[in-house]
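Here the complex is missing a single protein chain, while all its other protein chains stay put.
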Amino acid sequence: MSERVAVRKTYKLFIGGKFPRSESGRSYLVQDANVSLASRKDARDAVVAARAAVKGWAGATAYNRGQILYRVAEMLEGRREQFVALGVPADEVDAATDRWVWYAGWSDKLPQVYGGANPVAGPYFNLSAPEPTGVVAVVAPEQPALLGLVSVIAPAIVTGNTVVVAASPSAPLAAVTLAEVLATSDLPGGVVNILTGKITETAPALAAHMDVNAIDLTGVTEAELAADLEVKAAQNLKRVLRPAPADHDWTADPGITRMTTLLETKTVWHPKGV
Amino acid sequence: MTATTTSARSDLSELGRSETALRTFLHGLPGVDQVGAEQRAAQLGTRSIKTTAKAQAIDLAIRMVDLTTLEGADTPGKVRALAAKALRPDPADPSCPHVGAVCVYPAMVPYVAEVLRGSGVHLASVATAFPSGQAPLEVKLADTRAAVEAGADEIDMVINRGAFLAGRYQEVYDEIVAIKEACGSADGGRQGRPAAHLKVILETGELATYDNVRRASWLAMLAGGDFIKTSTGKVPVAATLPVTLVMLEAVRDFRAATGRQVGVKPAGGIKTTKDAIRYLVMVNETVGADWLDPDWFRFGASSLLNDLLMQRTKLTTGVYSGPDYFTLD
């Protein structure tokens, strides 16, 4: 009996809940696979998809977002072996799964921790509450391919933002496979969009895009590129998360700064009277 | 300066014919935000009125005083003395104007009328079972007629707050209409003299909210009141600046809607010149010069007059005066 010929997977982009090839028709060989080489136009399409998803996702209840993030953890747990097969260490998959769980719980707590009533000196009700900033462009860390990726996506979306992620160019398979997890987790299409390819091609387009509200430069390792992206981001005053230090410990408690940097605080006043 | 009115004049006379129409109209008036109204009043209170403006304001305020005594202990002697003071508030200074009116109980009207006759000082009387208004309509009407016949040319009536707070607007309305009639409009009950002016006391301290003050103001105006007045002076909360602001806005809007001008009288708790000037500033900046006249704005007060006189003397002489130099009547 002859050995069964395996069905290979085509690794594509993840935009608006769908898996298109790059509009450019290009791919590049990495991790023994042909992976889509996203173009600036793909970045643009991803921003359109992300923007379209903002209203529904930001408008969903915190409880609902938390449930969906927890669902992602469940789906990821079920695909543990698949990631291991891609070369992701098992404990990294576990850590990534746990990170989804950790962030899932933040959805309905951060507004309490980070907002609240302010005791103004007058007859006013005054309340500050965090709100998502909108569309966030993210340069994911090169490594760890899965834990790093999850650690930048989850804090952005748990509060209601949508993201366009430039995945690790050298290890994109974890990102594309995570997209499959997300696609089966009740996450609305467009909340997470993943581009594979060269950072130098997609990130500048995202940094300069006027319909992107924030940029997370965590995965940018080259100082000059980081500065250039930050300069581009200044055009519409994007909120900026600067690159992580090279020795950043991805297993440590992430804290809340990643979430809060991508939030706006809205303060509402109203008189108290009869 | 007033902006020209672009909205068409409305005929609101039909509203009094049905409870539903009244309710719909009154509850359709724009709301009043308490904090905002109080802040506006407080802002106006910071105006600084000095020198010539202050002198002008003091004389105007004196002319606007309804010099009032409403005590169980009032006697003919007491009210005659008060009337004499109304005519010549500062005997030492003939340039001092007389007050707007003297305000007394109906029983005291004849004694005051003797003193005031032909002076130009009006004679106001509280009627309608003042201050509670808790009497049958016939009693209130008789009370009113008696005062008018004795010589009062202004009647200060109280509305039925109980009915108003219970939402029986028609009842309140009808009563005002009836009292207005008793003031002697059509029947010549005043022997050819013009009808007595009707001031409708809302007793705002019992109405509790500015929304109610606005509704009661409109109700009183719709029913034919010539003046709307804040208070009897007999409940803990009397006139305040924000209540008066809301009433001024009401008379302003009522004139814009109907073409008829209605006066405003804050009463009770206005004791100092500073207080009075704050009210005048508010009149000036809310409804304008048309109301800066004793025909359209009055102060219901007793002790205010002496403070106005003291401040007036200070402006003329440059020296602070003392209470011993002014009559206590």
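Order as written gives the chain letters A and B; numbering starts at 1 within each chain.
Methods note: contacts are C-beta pairs under 8 Å (C-beta built on N, C-alpha and C of every residue); 3 or more make two chains touch, one makes a residue touch a chain.
Going forward, contacts and distances are computed from a predicted model.
J.: Between "Aldehyde dehydrogenase (Acceptor)", "Carbon-phosphorus lyase complex subunit PhnI", "Iron(III) transport system substrate-binding protein" or "Long-chain-fatty-acid--CoA ligase FadD15", choose the name on the UniProt record of the chain that's been left out.
T.: "Aldehyde dehydrogenase (Acceptor)"
J.: The chain left out here touches which displayed chains?
T.: A, B
J.: Based on the whole complex, identify which of A:Q67, A:N126 or A:Q143 touches the chain you can't see.
T.: Checking each option in A:Q67, A:N126 or A:Q143, the one touching the absent chain turns out to be A:N126.
J.: One chain is left out of this view; which of B:L26, B:A57 or B:L219 touches it in the full complex?
T.: Reading the full complex, the residue touching the unseen chain is B:A57.
J.: Taking the full complex into account, what residues of subunit B touch the chain not shown?
T.: With respect to the unshown chain, the touching residues of subunit B are 1-3, 5-7, 30-33, 35-37, 39-40, 46-54, 56-57, 60, 246, 249, 280-281, 284-285, 289, 292.
J.: Which residues does subunit A use to touch the chain missing from this display?
T.: 113-114, 118-122, 124, 126, 128, 133, 213, 223-224, 226-228, 230-231, 233-237, 239, 242, 255, 257, 260, 264-271
Methods note: only the chains that are shown with their structure count from here on.
J.: Centre to centre, by mean C-alpha position, how many angstrom separate subunit A and subunit B?
T.: Between these chains, centre-to-centre, one finds 68 Å.
J.: Write out the stretch or stretches of subunit A touching subunit B in their complex.
T.: 123-124, 271-274
J.: Can you list the subunit B residues touching subunit A in their complex?
T.: Touching subunit A from subunit B are residues 33-36, 38, 208-209.
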